[in-house]
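Left out: one protein chain. Kept in place: all the others.
Labels for the chains are A and B, by order of writing; each one numbers its residues from 1.
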Amino acid sequence: MSPPTLRVENLRTHFFTRRGVVKAVEDVSFSVEPGKVLGLVGESGSGKSMTGFSIMGLIDPPGRVVGGRILLGGTDLRSLAPEDMRRVRGNRIAMIFQDPMMTLNPVLRIDTQMIEAIQAHADVSRGAALERARDALARVGIASPEERLYAYPHQFSGGMRQRIAIAIALLNRPDLIIADEPTTALDVTIQGQILFEMQQLARESGTALIWITHDLSVIAGLADDISVMYAGRIVEQGSVDQVLDAPLHPYTQGLIASVPGRGRRGEPLRQIPGMTPSLLDLAPGCAFRERCARADSACAEDPALSRPAAGRQVRCFHPLIA
Amino acid sequence: MAAFIIRRLLQSVLVLAFMSLLVFVGVYAIGNPVDILINPQADQAEIARVIAALGLDQPLWQQYLIFLKQALSGDLGKSFVYDIPAIQLILERMPATLELALAATGIAVLLGIPLGLWAGLAPDSWAGKLIMAGSILGFSLPTFWVGLMLIMLFAVELGWLPSSGRGPTAMLLGVPVSFLSWEGIRHLILPATNLALFKLSLIIRLTRAGTREALLQDYVKFARAKGLTNARVVGVHVAKNIMIPIVTVIGLEFGSVIAFAIVTESIFAWPGMGKLIIDSINVLDRPVIVAYLLVIVGLFILINLAVDILYSLLDPRLRLVAAAG
Partner (left out) sequence: MQREPTPLQRIAADFGESKLALAGLALLTLILFVALFAPLIAPQNPYDLAQLDVLDSRLPPGSKAGNGLTFWLGSDDQGRDILSGIFYGLRISLLVGVASTTCAVIIGLTLGLAAAYVGGRTEGFIMRAVDVQLSFPAILIALILLALLGQGIGKTIFALIMVQWAYYARTVRATALIERSKEYIEAARGLALPPARIVLRHLLPNCLPPLMVVATVQVAAAIALEATLSYLGIGVPITEPSLGLLIKNGFDYLLSGKYWISFFPGIALVLTIVSINLVADQLRDVLNPRLQK
C-alpha cells in the first residue's frame, strides 16, 4: 500500500455569521491513495462541498478553517503561505465544480481559459500550452479540438462543458482531483459516460480522486472507498463493498434503502423521516437522533468515531450489528 | 452582422423622423406660430410677408413637408438675435461643448474604473467606504451647486483657477481646441471636473456593483481553483465581465454629458451649445431652439446606434444572435 496522496485529519471549518456559528465541517478525517477513488456522500448541507473547498483553501469569509491538518504528500496545506497555496491549486490539486454553465467564464475563449491554467504554474510558451490544451481536449473525447479551442463556452452543451472542465483539471497532471457533484447537472446518459471516463483516467494516471455526491447509485459503480457525511461530520467510512452491503450507521442504511431499485417496482419509496437539521448552532449530541429509529437517551451525547473492523469507521452509539 | 447594422440604421432614421415631427408639432402647434418664428418686433407688413413666405397660412401637413425639405437641405431658419443661420450658430459652438464633454468623460473613466474596482474588491475597508460615500455625494449633489462650490473655493477663496470662460484656442485638424495651451487647460479644469462628477460617481458605483456581483460567481471560484493569481482573476476574468455593461453605460451617458453641459456652460460661461440654448430660451430666439433640438436629437440617435453596435461586438453571446437574426 502506497502512502496516501491526501490525508485529512480532524478538519474543522466554521462559518461565523451574524446569527451564529455554522459548523459546516466538524472533525472530518479520511485519506485517499494514488489511483483510488473516494466517494464523499451526503445530502445537501452535509458539509461535503465545504470539505472540498477547505482542502483547496477556497473558503471565503465569514467562513474559516479553524482546525485540523490537510496533508498533501508530507506538507500540511494549512501551514502554507497564500502564494504557495496558490501554486498548489490547479497544479497538484485540481477541482471540478458542479454546474458547468457557471464555471467557465462566458466572455473568454476556451483556449484562453485553458492556457492560463498552464501558464499560471509553469513557464511555458503559448504555442506549447496550446498543444497541451489540444491534447487534453482530445483525451476527454472532444472531437476536432483545434477548432473547439477558439469557441466560447455558450457554444457547447452541458456535457461538453463539463468535459472541458475535466480537461482543465487534468492539464497540469495533478496528484489529486476533487470532483464536486460534476454530473448532477447532466443527462443520465452523459453521466454514465463521464463517470466511466473519469475512472479510467484516474487509474491510468495514478491520480487520486475524491468524488463528492449525494447520489449513492453513482458512487456504487465508481468508488473504491466511501465516506458518508451528515451534518458536517463523517458518520461512516469503509470500502464501497463493505459500506453498501453491510452499512453500520442507520443513516447509511436509510440512504441505501431510499434508492429506487429494480426489484422493488410497485413498492412505495422509502424515505428517511424528518429533515436535515440546520447547522446553525447545532445542539450537542448525535445530529441524526431526531430521525433515527434506534435513538435513545444515550444519543444526547456526541458519539465518537469507533473502529469496529479494519478500515471501517462509524460514529454511532447503536450501529447496525457488525 | 451587416443585416443587424442596417436594421438599426433604419430604426434610427425612423426615430429621427418621429422626433422631427415632435419638434415640429411642439413649435408649430403649441403656442402661436407667428410668435415662435417671427421676430416679435417686426411690423404688420413684415409679419404678413413672412407668414406668406413661410407658408404659415397653409395646412399643417404641408407646412411639415416644407419644414422637412428645408431641414434636409440644412436650412433651419435664422437666429433673431444674431441674424445668421441658426445651424451655423450651433455648429460654431459645438467644438467647445464637445471639448468639454470629452474632457469630462475622460476624467470620469480614468478615475472611475480604478476607484470602482478598488471599492468592489475591498468594500469593507475604510477606502472602500470612503469611495462609496464620495460617489453617493457625487451622484446626488446637483451639478450646478457643485459648480458654485468649486467657483467659491478655487476661484474666489484660493484664486488658483479662473471662474469663467474658455481659454485661448488653437486649431487642431480644422477645429478650434483650447486644451493645447496651459492657459486653456486652466480654464478647462473646473468646468470639466464639474461636468465629470456625476458620471464619475455613476461609473464608480457600476464598477463596484459589477465587481461585487462578479466575485460571487462560480467562474471566479473556478479561476481561483485553477491557481490563477489574484491579479489575473480580477484583471481578466472579472474585468472582462463587468466591462460590457460599463462601456455601454459610458457610451449611452455621453449624450447625457452633452446635455448636462448646458448647466455647466451656464455656470462657467463656457461658450458652447449649452449656453447658447439657455440664452436663446431666455430671449425667445426660437429658430435657434428648434435647430438645437434637432441637432441634439440627431446626435443622440447616432450615439445610441454606435453604442448598440459596440455592445454587440463586445459580448460574444450577442454576436451569435446578431449573426443569426
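Here is the rule we use: contacts are C-beta pairs under 8 Å (C-beta built on N, C-alpha and C of every residue); 3 or more make two chains touch, one makes a residue touch a chain.
All values derive from a computational prediction rather than experimental measurement.
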item	value
Chains on display which the left-out chain touches in the complete complex	B
Selected residue (touches chain absent from view) among B:Val156, B:Leu173 or B:Ala231	B:Val156
Which of B:Val263, B:Leu276 or B:Ala291 contacts the chain that the document leaves out	B:Val263
Residues of chain B (touch criterion as defined above) contacting the omitted chain	15, 18-19, 26-27, 30-31, 133, 136-137, 139-145, 148-149, 151-152, 155-156, 163, 212-213, 216, 252, 255-256, 259-260, 262-263, 266, 277-278, 281-282, 289, 293, 296-297, 300-301, 304
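Rule of thumb we're sticking to: only the chains that are shown with their structure count from here on.
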item	value
Inter-centroid spacing, chain B versus chain A (mean Cα positions, whole Å)	53
Of chain B, residues touching chain A in the complex	217-219, 221-229, 232, 236-237, 240-241, 244, 315-317, 320
Chain A residues within the chain B interface of the complex	56, 58, 86-91, 94-95, 97, 99, 102-108, 116-117, 120-121, 152, 154-155, 165, 168
